[in-house]
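The following block contains the structure, expressed as structure tokens.
As you look at this complex, bear in mind that one protein chain is not there, while each of the others sits in place.
On to subunit A.
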Amino acid sequence: MKKTMVMALVILLCGFAGPVLAQDKQIKAGFVYVGPVGDAGWTYAHDLGRLEMEKLPFVEPSTYIESVPEGAESARVINGLVRRGHNLILTTSFGYMDATIDVAKRNKDVIFMHCSGYKTAENVGTYFGRMYEPRYLSGIIAGKMTTKNIIGYVAAFPIPEVIRGINAFTLGVRSVNPEAQVRVVWTQTWFDPGVERDAADSLLDVGADVLAMHQDAPATLQAAEARGAYVIGYNSDMRHFAPNAFLTAPVWNWGALYTQLAEAVHNGTWKSEQIWWGVKDGLVGLADIHAKVPDDVKALVQERTAAIVAGTLHPFTGPLKDRDGHQVLGAGETMSDGEMLSMNFFVEGVQGTLSK
């Protein structure tokens, strides 16, 4: 009788000990990439983050699968990673949203993190960065460096993320140069250097002397370098593609997030949430500003960066009007996260098309 009691106690204790042990779990991470790791942009930046995460002692060598088509096809790849024993899976493009949720439903013991989407589940969190903050800061530099007051913007798809970036950039430009216009060309692709190059050239043809871009490849930088214009990169520090034209770039530092994420999963403190980190958290920032940018401009950028970190400056603060002159925010109002995440209008100063 006593023996069975003891046995029961032991079993009970083991039952409790189980999850405690599981909290210190080894992490085997799998990454699903939308482009090739050699794109020098979006996927490259994620891969740098992956490598940084791997340095943690409890993280086993991770796996990545590159150039995975968005949509239903990605479910197979995500499932393949689960089947090969990965317990933390990161899907790094919006188009993987449905597939991530679908695979997660069937694999409750695996943790999924989906970048840039809006669907969560018990074992699926989302993560993204407030890239609009460094976009705004880079806009200040563009606004100061343009002499023709025409700035070109090579943009991928008219989705909220990209629109938010264009608007924040334009607000940065106009905060120092109210005369300047930002002209947008859509490429309808994340990664197609040929198309991106054509779009950049068309903007230079209409007189733009500073280019910015939201693409995964550095083709816009190469176009600016060839034509003697200035350029602002994106994703990663791309200055070696345009040593003379490069001013700065809003960049991702995924390592900051990935290491914390791995620690949370390792410690058992991970919970499903929607992470949206900014400059303050070190996830996004500006690449080193080129020496040719005057010191007073650098000082201004530094000052505003500090204000963003301190929470006293929000790029989307009223009074704010859209392109057609309608008031979006009254004086002193700031935009909510929900409004920013579904943004579908251009602010004053942007020239481009947007379907309603």
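The rule is short, and it goes like this: a contact is a pair of C-beta atoms (placed from the backbone, for glycine too) under 8 Å apart; a residue touches a chain by one contact, two chains touch by 3 or more; residues count from 1.
Keep this in mind: contacts and distances are computed from a predicted model.
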Identity of the absent chain, which is to be given by its UniProt protein name, from "Succinate dehydrogenase/fumarate reductase iron-sulfur subunit", "Zn-dependent peptidase", "Glutamate synthase (NADPH) GltB2 subunit" or "ABC transporter permease": "ABC transporter permease"
Contact footprint on subunit A, counting only the chain that is left out: 36-38, 63-67, 69-73, 75-77, 79-81, 83-84, 94-95, 98, 118, 157-160, 188, 341-344, 355-356
